[in-house]
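All protein chains but one are shown in place.
Just so it is clear, A and B label the chains in written order, and each chain counts residues from 1 on its own.
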Amino acid sequence: MMRLRLERRPVPPRANRWGGYGVAVVAAFCMGGVVFLLAGANPFAAYAAMANGVFGSLDDLAEVVVKAIPLVLCGLAVAVAAKIRLWNVGGEGQLVLGGIGASAVALFLAPRLPASGVLPLMLVAAFLTGGLWALLAGLLKAKLAVNEILTTLMLNYVAILWLEHLYFGPWRDPMGMGFPGTAMFPDAARLPRLLGTRIHFGIVLGLTAAVLLLAALSRTRWGYEMRVIGESPKAAQYAGMPINRTILWAMFLSGGLAGLAGMGEASGIHYRLQQGLAVGYGYTGIIVAALARLHPGGIVLAALFIAGILVGGEQLQTVMHLPASVGLVLEATLLFFVLGSDYFSQYRICRRTPTP
Amino acid sequence: MNLQTLAFILTVAIQSSASVLFATIGEIFAERGGVLNLGVEGMMLMGALSGFATAYLTQSLALGLLAAMAVSGLLALIHGVFAITLGANQVVCGLSLAILGIGLSSFLGRPLVGKVTVRFSAWPIPILSDLPVLGPVLFAQVPPIYLGYVLVPAAWWVLFHTRAGLNLRAVGENPAAANTAGIGVAATRYTWTLCGGMLAGLGGAYLSLAYTPGWRENMSSGQGWIAIAMVIFALWNPWRAALGTLLFGLVNALQFTLEARQISLLPSYLLRMLPYLFTILILVLTTRSTGSRKRSAAPASLGIPFEGEG
Partner (left out) sequence: MAATALRLTGITKRFPGVLACDSIDLTIDPGTVHALLGENGAGKTTLMNVLSGRYRPDAGEISVAGRLVQFRSPKDALRSGIGMVHQHLMLVGTHTVAENVALGLDAPRVLLRRRRLDDEVRSLAERYGLPVDPHARIDELSLGQQQRVEILKLLHRNADVLILDEPTAVLTPAEVDGLFATLRRLVREGRSVVFITHKLEEVMEIADRITVLRRGRVVADLTPAQVDSRRELARLMVGREVVLGVEREPVPLGDPVLELRNCAGEDARGHCAFRRISFAVRHGEVLSIVGVAGNGQTELVSAITGGSRFSSGQALLFGKPLGRGGRAAAEAVGYIPEDRTGTGSAPGLDLTDNLLLTTYRRFCRWGWLQRKAAGRLTEDALARFRVAAPGPQALARQLSGGNLQKLILARELSKDPRLIVAEHPTHGLDIGATVEVWDELLRQRSRAGILLMSGDLAEVFALSDRIAVIFRGEIMGTFSAADPDAVAEIGPMMAGVLQE
């Protein structure tokens, strides 16, 4: 009697990987169909509505790009930390802090600065505040070995509470018409938009960051050390690499990228600090990074894909009155299936004759 | 501060910490076996939703609790398959489950927002609840809280005085030794991860059927994550978990009292940050004190998949 056995392969062939993605996408959409049924909706109609919401018009496609911008930045943020096995779950909070930092410049420093200097300063402020917020957790990890997942998470809640305090309280727009938030940013503090769409300069930031990160990881000394520390900590030690310092810089960079996402939202979309800044991009960034296996180029693609799901979900809400959070469900399910296919592509089923 | 205020604070502390307690004990069980389950927040929310939905449909609280445990148990099973059988990265799996749970509960629960259904009402225990001061505080609560009173000593007893607990702890500390001794490592881990998920769901059901009550998107506000941190503070011991969650409850109570009395000791937004800052603080203190002892209190195989031998 022959028995089947799973044998591990050292390097899964490319075709398997992509095939795995394909299967995962199909499976995830099937699961989504089940969820729609549970909510009492016709899956086909639902998916059709989503597709229409994405591809229906150029405006819709632009909206996908708009949503992809913070996803790219947050995905890159997660990826940078994950490269050395740090889990930065605090993208949400760092995004918020970045928005706060940028807003501080926009609201209080902008009047005193030449117009051309406002945006660059905001960028720097956003990067710094986001980076420092993440660095807090990084320091606790490097010096005191405190679990960074929990600290970054807790800091998310703190950040959001602080944000609410600011735009409900001291920074509230005195002339606001009910919708809570700060005053609108002056023109000099608004990110330029592309050709009449809602796509703002953040797209340049996101793509630049992706390209820079890709280049840095493969061509700089820092990138090399990151890769070795992440891949083989023991080999990194053997090679005498500065592990603690790398942890701190990675967290700072990670938070900074998320902070830029926050600035993008505040200064490119809302033009103020308001409710609606923290809508989950930080968490979705984790999924984007995981789907792309931490590859900066893949993150851009994954971000677009997920953004499509999000936009489609919003359409679903408008047209079929189903909650837009179906997007989260689809993304998480997709990730699970990708993880599963990951593991199966590493194995090969072979026959083994039993020993006598 | 008079006795009445003290009683009030204690009552709030107990009531607001029960859900975290359930989730913490559940996570202690899972982690004692070596499985890190980060999906607690998602399981709590799904438990809250299913409990509420079932109670709404059947008008039965008991069925609601059962449904909550079944659904969160199912999520825990998924985590088990990925973490135990497939040996996948437990952090990524857990986080994905959390996000899935948060999103799914938000999606499916939309029609139930604002609805009202049966809820647990206080069941004062005769005689005990007439005791001065502490009587009403401790013994005039809703049934799930009494369950919590029983859960802590029961968990301690199971962990340290039964064979099942011995096996669980052995699997978490040294799966190779447990395997050699003939204990099924995977089976043990599955069982207790499932148990942990169900307790998390129970905690969620307490929120929607007793504490709040009702269903609201994201109603646990991070208590699932706090539970995970609480496990570290508890040094994986149920009694310390009870202490930790009670302290957490006291922080909540402090926040409520100050806000209600409009005592401007601290601005209200800072008050609301207290639970989270408190969590970071206990993490730092706990990690520092155990780190200096050169051996971690965590189960040695936590988060590490186990592979059998030839």
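Criterion: contacts are C-beta pairs under 8 Å (C-beta built on N, C-alpha and C of every residue); 3 or more make two chains touch, one makes a residue touch a chain.
In this text the structure is predicted, and so the values were computed from the model without any measurement.
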Out of A:S218, A:N244 or A:T318, the sole contact with the unshown chain comes from A:S218
Using the document's definition of touch, tell me which of B:L77, B:V133, B:A154 or B:A177 contacts the absent chain.
B:A177
Hidden partner interface residues of chain B, rising order:
161-164, 166-167, 169-170, 173-174, 176-178, 180-183, 295, 300, 309-310
Those residues of chain A that touch the unshown chain are 10-11, 218-224, 227-228, 231-232, 234-235, 237-240, 355-356
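We adopt the following convention: only the chains that are shown with their structure count from here on.
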Any idea how many Å lie between the Cα centroids of chain A and chain B?
28
Using the touch definition from the top, list the residues of chain B that touch chain A in their complex.
38, 78, 82, 86-88, 91-93, 95-97, 99-100, 102-104, 106-108, 110, 217, 221-222, 225-226, 228-229, 232, 267, 269, 272-273, 276-277, 279-280, 283-284, 287-288, 291
Per the touch rule, the chain A residues reaching chain B in their complex are 35, 38-39, 87, 89, 140, 144-147, 149-151, 153-155, 157-158, 161-162, 164-165, 169, 283-284, 286-287, 290, 322-323, 325-329, 331-333, 335-336, 339-340, 342-343
